[in-house]
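I have a structure I would like to understand better, so I am pasting it below and will then ask my questions one at a time.
Omission of a single protein chain aside, the complex is shown with its protein chains in their original locations.
Moving on to chain A:
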């Protein structure tokens, strides 16, 4: 396989595996583990095969277009550094899969764990392999999200939920900062491509945007790698299953932050700001972490704080601005990943086999599990920096750097002392861990009797410890070439000379190392007992500061602050909101108009005045004002007035050369009025005679006056604007092209229709989708409709009818209602075929004459509606089953299929086809695919509007039920 294909496989496979694993049934833990294992091994093989390609000077790159308009490409980029991290992520990941298979209980939903795990691996590889800044950020946030799922895996556990939430909040917030920082870097460099960015270090450091970019990028890196004061999330993330902790806190999650700092070291480091921020953060974190680790009683807690401390050490190295320190940082990253992963796994075994992780209860496990104990001791010795193990080598390099840099800066002068102190602390907690867990008297009353775990659970630890020893003994044969490749990828020509040998002769670092090792043991001998019985349960000095409490306080403060802000600035009431909205728009219009010197009444071209038009608009204005005045107490007349206003606007369209609009408007008007009338039934009675409270009265009068002013000014403004535009000469826009090309290109003479179904058909498709969605929403809302109690009884008319029928001899209940409006009802029933014909006519002529799918659809709806009005819902539905929802679906399908049909001919979506066809007698007629599209529109419009009307009309059937029970009661009363 070519290199870039191997690379793409390794990047994509974990995500595919994640999808497969989540589809497995909950108890299929073997299958899930096999999927995960196969994915990890395959990816590892792909990356392994790429090693020769990476050994060259150029990185392996696989790219494709992602956001071409923004110049952002999806780039996978593999160089020495990313190769080393990829192997770390995949190698330790593969071991974690094996370990997790035996660690997880049968009752847990294990496939879900493996699915999250694989997604996390994919995200992590995404970060490491990103050749583009934006892409890097996407995967960065993905690790935050997936780690949230992993930490909160045991979601019925409150501490798991809290830990997951805190980790997500801190790392995702840092991620957002990182995003801004990366965008700033992209702006400085002019490209988001990593190779370009890495080549522009000088430009970035010289830019005035350097400091903000640096601070933001570091905010991302330091939160992710748990540096002080953001370290508080890491100990709480220990609520995750131990295999996950082993993975997140050794090789991945926290190392993402380290990776980012190493990656950008060549372009961001070597400045005062970098030195102070990164160096200080690393120094404090290293000491605080080591100090806190000493006092932990929980084994996992000890490892968590130890991880923080080691991350601090690596960060400090990166802050030193020396190429040799970068070598040490990369080296220690690898070493820490191996020994910390094995220690986490060993602690997991102890927890698994004894049921506790409390060092005060554990003791003498050496006897029960000698094999595991030996492995844990070797790993702990590596952590403490004991010679002949890998931890010793990188710690030596660290101490050498500390000594070499001890000049000038205050921080540097203290460096050797503080570094030795932190190393001594590390020795102290490592010794304490080994002594407490494995030595001493045999344990008593542990939850389980301790014994060795199953063979397979130990294999990952064995392999990792083997790596620790191998690197420690023969570094040049094992890690040497890999480290060299990674260092060259970062430092290029600045690569320093370094020597990985175990023995450098008697020198200062060795002396410091010895002091630290012996000092750690001495401290344990002196204080071990007091630490073990420390009643305060937390580290001295540090236990007064509770990071979790501070975090919670900050979060609550944020929420409360937002609430107060909302209470202060927000308007809860709709009227107030609308008032503000209209006033803002009004103000904006006035300001814009004044700023541009808008003259509303400049002389311009006008059309000759027609008195009939003026008279018509007098009526229209009266209708609008009447509707506004009547709407509160006289809803029926207000609805009729609104209908009148609609009629006037329809006539205006007709008058001013828009017959299509006139037809559609008048049809829509009919349907809307019917809808409003159907709705009136369910509104509360409102009576002007009921007096309002006196205080309320004055307030409401003032409010109405304000509203009247707003409305009047808005109306005047709109009128002025409309007048100004209408009297200006028309702009020669796109209209002429449409008019000229409608017939030659689309075969239609009605330009408006051609625009809708051909030139701008995609817009129309969107519109009918909206219409269909609204229809379904109305239907869904009405299915759960619960009328208010006072609307439930029969309306006044029905009561009167029933009383009349009751009082007369020879009449049964409902006769009056059945006889009402008999003649109009017969006429309405017989109108049905004629309206259907009209609809068909409107539809067929639409392409050439006013009409079209919208108008035809609404006309057809009116035909159905009239039947409902004439005969009632039950009568209609016994004879005519219309299924509006299927109509909506069919209409949409027809339109989309017609659009997609053009693909068959290699044309873009919705390309219309037309030809002329000459059937006998009728003469030449155009046949256009747009007509079929129009058919889809018509069917959908019928479906949607009929659905709304029928759903609303059906509410009247609900009303008959209580009325029927009333009839029954009346019948029961009769004998008495």
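Couple of notes before you dig in:
By our rule, contacts are C-beta pairs under 8 Å (C-beta built on N, C-alpha and C of every residue); 3 or more make two chains touch, one makes a residue touch a chain; residues count from 1.
Definition applied: contacts and distances are computed from a predicted model.
A single chain of the complex does not appear, and UniProt lists its protein name as "Na(+)/H(+) antiporter subunit C1", one of "Putative polysulfide reductase iron-sulfur subunit", "ABC transporter permease", "Cytochrome c-type biogenesis protein" or "Na(+)/H(+) antiporter subunit C1". Among A:290, A:402 or A:742, only A:742 touches the chain that is left out of the view. Although one chain is not drawn, the whole complex shows that of A:444, A:530, A:573 or A:796 it is A:573 that touches it.
Considering A:627, A:912 or A:953, the position touching the chain not shown turns out to be A:627 (whole complex). Listed residues A:66, A:154, A:527 or A:617: the one in touch with the omitted chain is A:617.
Among A:659, A:872 or A:889, only A:659 touches the chain left out of the display. Of A:683, A:837 or A:900, it is A:683 that touches the chain left out of the display. Take chain A: the residues that touch the chain left off the picture are 572-575, 578-579, 582, 606-610, 613-614, 617, 620-621, 624-625, 627-628, 631-632, 635, 638-639, 642, 645-646, 648-649, 652-653, 655-661, 664-665, 668, 671-672, 675-676, 679-680, 682-684, 686, 693, 696, 707-708, 710-712, 714-723, 725-727, 730, 733-736, 738-740, 742-743, 749-752, 755-756, 760, 763-764, 767, 770-771, 774-775, 777-778, 781-782, 784-790, 848-850, 854, 858, 941, 944-945, 948, 951-952.
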